[in-house]
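With one protein chain withheld, the remaining protein chains of the complex are depicted in position.
Entry: subunit A
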Amino acid sequence: MCLLWNLPKMSSRTWSLFWGSRFVKTPLQNGIGRYVQQLQRITLKFCKTHGGSQGMRDYIEKELIHFAKENPGVVVYVKPRRHRSPCLKAEYLNGGEEYISMHRLPADDIVRWMAYLRGRSGYPTDRIRKDQHTDHPSIQGPWTPWLHRDPQTNVAQYPNEDLSCVEVMGRSATEELREMFKKQKLVSSYKRSVES
């Protein structure tokens, strides 16, 4: 049941006003030379007795060792705190930090949240304007009225009869279609007369 009916509706413009938007970017040209995983350390905070940390305790017992083995570049800290709800704190190479509450979440969910944090770049989750970005949108440059123009017009003397007359165009597509239609009609009427 949706009970959020009295939340104010937010247009994308209002959203961008507060949260901003950005283009796709990667820290330090990552991936052109080699890929460096941006997550540098992650802290799992939990309570040893409280029920809200049950999922986190299960995760630490069963899954954490696999995560640490698969990601030797990530320093994993486990921090027990008495009677406080569990959370994940991720720190990235570019100085970004992410904090996610894991209160009453089962171990399976924590596996997924860890995978999510592992793949992040560390930049904040802004709205990304496009899926791709280039610093050079056009090699040729912007269109100008001079592009592909005959340089002869530069030295023409005006008034000029040749340049002032109506440009002679070839047959248009509509005319072509009309012609084809006429031909088709002629052929079909000829066939009909032969059959009769």
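We adopt the following convention: a residue touches a chain if its C-beta (ideal position, glycine included) is under 8 Å from a C-beta of that chain, and two chains touch if they have at least 3 such contacts; residues count from 1.
Everything that follows uses one rule, which is that contacts and distances are computed from a predicted model.
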Out of "Large ribosomal subunit protein mL44", "Elongator complex protein 4", "DNA helicase rad5" or "E2 ubiquitin-conjugating enzyme", what name does the UniProt record list for the absent chain?
"Large ribosomal subunit protein mL44"
Just name the one of A:R22, A:K48, A:K79 or A:R127 that touches the chain not displayed here.
A:K79
Subunit A residues touching the chain left out here are 3-4, 6-8, 18, 27-29, 32-34, 36-37, 40-41, 43, 72-75, 77, 79, 91, 93-95, 135-136, 139-142, 144-146, 149, 151, 154
